[in-house]
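Quick one: structure below, then a few questions.
Just one protein chain is left out here, and the rest sit where they should.
For clarity, chains are labelled A, B and C in written order, and residue numbers in each chain start from 1.
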Amino acid sequence: MMDWIREFLGMLWKTVSDQPDPKAAFLPLIPEEWRSETSVLLSIAPLMMIFPALFALTTVVERKGLGRIQNRLGPNRVGPAGFLQFAADGLKTLTKEDIVPRAADQLVHFLAPLALVVPVFLTFSVLPFGRHLVPLDLESGLLFFFAIGAATELSVFMAGWASRNKYSLLGALRAVAQMVSYEIPLILSALTVVMATGTLSLPQIVDAQAAGNGEWLARWHVFTPWGFFGFALFLVAACAEANRAPFDLPEGESEIIAGYYLEYSGFKFALFFLGEYLGLFAACGLGITLFLGGWHAPLPILERWIPSYAWFFAKLAALIGLFIWVRGTLPRVRMDQLMNLAWKFMLPLALVNLLAVALWHFLPNPLARWAASSILLAGAYVGLGRALMPPSRIGKRVYRYAPQDSR
Amino acid sequence: MSPIVSWLWLVPALPLAAAAVLCFLPDRLRRFALPLAGGAMGLGFLLSCAALSEAARSPSAAGVHNFLWLEFGGSPLMLGWILDPLSAAMLAMVTFVGFWIFVFSAGYMAHDPHYVRFFCFLSLFASAMLGVVMANSLLLLFMCWEVMGLASYLLIGFWFHKPSAAAAAKKAFITTRIGDIGFLLGMVWLYGESGTLLFYDQGAGCLETSAIARMAGHAAGAGMMASTGISLLLFAGAVGKSGQIPLHVWLPDAMEGPTPVSALIHAATMVAAGVFLMARVYPIASALPPPPPVAQVASVASAPNAATPDAPAPAASHPSSLPSSSHEASVSAPTSVRSTPLPALCLRVMAWVGALTALFAALTAVAQTDIKRILAYSTVSQLGFMFLGLATGGVAVGMFHLLTHAFFKALLFLGAGSVIHGCHDEQDIRAMGGLRRWMPTTFVAYAIGMMALAGVPLFFSGFWSKDEILHAAALWSPSKWPFIIGVAAAFLTAFYMTRQMVYVYAGEYRGAGRGADGGGSMDPHESPSLMTIPLGALAACAILLSVLGTPVWPWFHAFLSGHAPRFEPSISLGVLVVMFLSVVLTAGGIGLGLSIYARAPSASLADEDPLEAWRPGLWQILRNRFYIDELYESSFIAWHAALGRFSAWLDDKVLGAAVESVRLAALGLAWAARLCDEFAVNLGFDEACDCLRQAAGRISRFHDGQAQRYLRFLALALSALAFWILWK
Amino acid sequence: MNGLTIILSLLVIASALGAVALRNLVHCALCLMGVFLGLAAIYLCLDAQFVGLVQILVYVGAVGILLVFAILLTRGGGAELSPFFSPSWAIGAGAAALLALIMVAAILKTDSLPAPDAGGAELPTLAQIGKRLMQEDVIVLEAMGLLLTAAAVGAIVLAMPEPPPKKEEEA
Partner (left out) sequence: MTSLQGFLVLSALLFCVGLGAVLTRRNVILALIGVELMLNAANLNFIAFARLGPHPNAMEGWMFVVFSIAVAAAEAAVGLALVIAIYRRLRTAHLDQMDSLKG
């Protein structure tokens, strides 16, 4: 028993101190037939604990941040400076009545939140959180991520359709259309990294962004023209995939009340909420992995002193902060603007970005490939932007009904 | 080869380019037409002057530039251009006269709605003429010759809305075509004989000694050598182009075109192209067969005065060489080339045709009243003189008259144009009169031209050139008649020109009452300076050119024959005699004219001509141009029409009947086929169709549009198939 | 076939029966998604990682969404009142069952199936599949791209609302 405790603590220490293969010493203590299941459980449990906790923390931080942006205080009553607000909210949702409309399709209505949360948790399993913290090192991890992510659309539809409510259905269809549309630029922008690194495995992609021998700066993909563009496209598309402002039309309180989870209450609603935020975290984690060097520090020296997972979570926090900022700043777009942005602007730009990364790959001279891909992308950006800009109708203000000389 | 030769192609190319540009020039840019066309001609003139000086520096060395045009199978077809004294002199003349006529046209045609088109055609013509002049290939010459014919057609018919102009254009085109058939045949024959159409090609050209000797030695039948036949055929082309008897009929009618056209094409350049052609191919035309073996010469030479074309003779082509050889009539020495120098057959034909044309046209001109027609017949007559000179005196004699004539005849035509312009498009000389006071500049220029044409001695170029022709004709051994005819024609020339001068410029203005339907002054007026300046320039040339061809300093002859001119202060007696004779002739002609017409200038339009009063019958004959047109009308054209009618009859009655019978047969067959179709095939087919339709109706019940039913049958069949395959 | 694949197979068959037999079209579509997911899991069990993930991405993410959209656009979302089996459906069902019987019997009876590899042969890696797609089968890949583009354009054209009929046709 003492061995168990000692090795378990040792495993924790190895994890925290960024050492290779933390489970190596602990697993032999487990009986043979349970060993693989235990290994899986040991990998899953931290995910199941850390990310919901992060979700809880994020809700409070978001509310407080939005409050600051909107020049008010935000939650400040529960706990120190209101930071225990999430506990109060959680208790509230757990104890609320679970209302199911009489006309609803009971089974589907019940399954929908589960169908959202389970795939979202699955997506975390392929992300490399640290130097040795990869729950599932799949050969085609990126494909796994997108395949599982695509399944969430089905849950949204299920929720909207099973509620037998026209607002729910409209919200669900909007959400599905939006997610299908933005999945394309999302995948295409991620494809640039695949073209550059030649692998679908996320740990290998992270390895490709490590600093070379004697280099002082990491080779994050975001530091290349195509990577910068790809990252920008990825962020916008991820924002839309997660149905966050300014792309939160599916929820659109002012039009369709709350969209597809209008008829959900209590814990099911909390699950939807959780699923959305976890989806956002997963997308951010993928963006970090693909473009921001994963768990690599910007300067290789720093990796020696600060553990790798700290870098990952620092980047994650920064991106979450960015999304909160965006939500507090930008107004919601219209449906046609949303679709135009996806199909007329981001899709062509993502295709041009693929061309740019091909140029980058095939031009040997660093200066030439910088210049070529930068010019290509800037040209495409400016050209597309100009072509899509609606003709300006800004003129002198005209008072149509007020008398002109009302002095 | 000097660089000027390789750039010589620019001379025709510039007007061609100008024509191409003018072709697309809209009418509102008409002010650019003259600068374009005239500029191209002016540049061409400068280039020609450079070429002329180049040729004058070394007259004996012709510069040639040949290039491959295309290949027929294995035989290459070469084109090329040449710079020799002949072409250089012609180039300078054509560009100079052309330039001034272009300037004149700008004034004359100023109010024409198709001004730009006119300049386009003129430039096209100039380009073709220059091409003819500098061609070193008979083929290129022929091509340019035909383009020239086309341009002439277009310009004669420039006012195509006038039926007479359209008819004249057609007549000119068709008549010259008759001659061109001869030209084409001659060219083909020449190609067959010599294997090349290049004139000079470093010893291999068709005008060089080896080819000439071959052609002159090749008998073609009917007692002719090949060279004789070829040159006669080429002469047919020249006759057509230069309006000689019997193909002269188109030239007077061609005066329907605008007057600058008459000046440029039908006086100065194009009609002279025939003369130029014969001058160019003179080596062929004058070629004589090679001497027979010596033994035969003795036997032949024993027959005096036998007109044997076999007799060898030096190419007697220069008047200065004639006096020394002409009177040595019969020599029996067998060793040297001595005999009566009977010229080649072609030259003899040329001499006769030229002389007859000169007299005939001069006679006709006497009785004409249209100012341009008189000049046109005069042109025909002078062209006859040129051929006479060419045949009797050689290239230099004919060409010198060609050049001088070009200048003074262009001057006369332009003067006539000025008069017509000033008299509001009046062409009848009886309706003019007294214009000396109204148009003094034109009068002076016209008078200079008239004196040059009539051969007023010493100061006018026409005197010297015509004098040379008469001199050469006088020394011509085969016959004296061409000389006599030429003398008569020269006399008549002075006479009819005097008549015209008196009618137009003396007396009172008789046209005041005519055509005064519009308002405004109908008085004649002097032409604008745009028209009088060319008159002045050409008049100056008409005088100055005489310097080049006097017997004392025959620069032009020396130039053409390729040796340095030398000063000859002593003039032989024969020359003096002929000169005196021509002075007498000119004085007689002018005096006669003055005595008849100037003593009592006709006062009104209706007055009959004094000659008409004297001999009405003769006058009628002359007035109607010896009824040649009518003769053609009643002979060739009537025969042609009869042939046409016969063909129509054949087509209508014989062939038509055959076609009709075929049609009827086909109709009958079709009727039978229809019967068969309707009563045999259709009934059976209908029956079959009905059966088919009923059967299909029954079958189609299975086809009820229920896709699933089809699929079920398919699935059952699939099951059966699987069963059969797996457990057979 | 181990326990996991047997369970998955039963799940797949059950979902498939649900997909063809349920009254509500949306339920059918959701059952079909179950079939797709189950098959993807079977593919993963058969070491066909790439194909399994592509199966989920394409079938669940794209075809399934298209299906539910089509169902909603043809007013098929509610329970159907009219009979949902076509007339004389028994023949069809009988034919299908007969075929199933024949095929299953044939599969169980045959002895000409190839023997499985004794083990040791390397399974193709993802990189090999990628090279194969991009080098040997690149023509097929391009043709597929062309086909998909044509299908997308064709689908858009087909599903576009028709222009309003002209006046003459109404008259």
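By definition in this document, a contact is a pair of C-beta atoms (placed from the backbone, for glycine too) under 8 Å apart; a residue touches a chain by one contact, two chains touch by 3 or more.
The model shown is predicted, which means the values in this text are computed figures rather than measured ones.
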Partners of the unshown chain among those that are drawn: B, C
Subunit C residues touching the omitted chain (full complex): 1, 5-6, 9, 12-13, 16-17, 19-20, 25, 28-29, 32, 35-36, 39, 42-43, 46-48, 50-51, 54-55, 58-59, 62-63, 66-67, 69-71, 73-76, 80, 82-87, 89, 91-93, 95-97, 99-100, 103-104, 107-108, 113-117, 121-124, 128-129, 132-133, 137, 140, 144, 147-148, 150-152, 154-156, 158-159, 161-162
Residues belonging to subunit B that touch the chain removed from view: 696, 699-708, 711-712, 715
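Criterion: only the chains that are shown with their structure count from here on.
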Separation of mean Cα positions, subunit B and subunit A [Å, integer]: 94
Chain centre separation (subunit B, subunit C; CA means) in Å: 90
Contacts with two or more other chains, residues of subunit B listed in rising order: none
Complex interface listing, subunit B residues touching subunit C: 706, 708-709, 711-712, 715-716, 718-719, 722-723, 726
Subunit A residues within the subunit C interface of the complex: 105, 108, 138-140, 143-144, 146-148, 150-151, 153-154, 157-158, 161, 169, 173, 176, 180, 183, 198-200
Residue ranges of subunit C in contact with subunit A within the complex: 24, 26-27, 30, 33, 37, 49-50, 53-54, 56-57, 60-62, 64-65, 68-69, 72, 77, 125-127
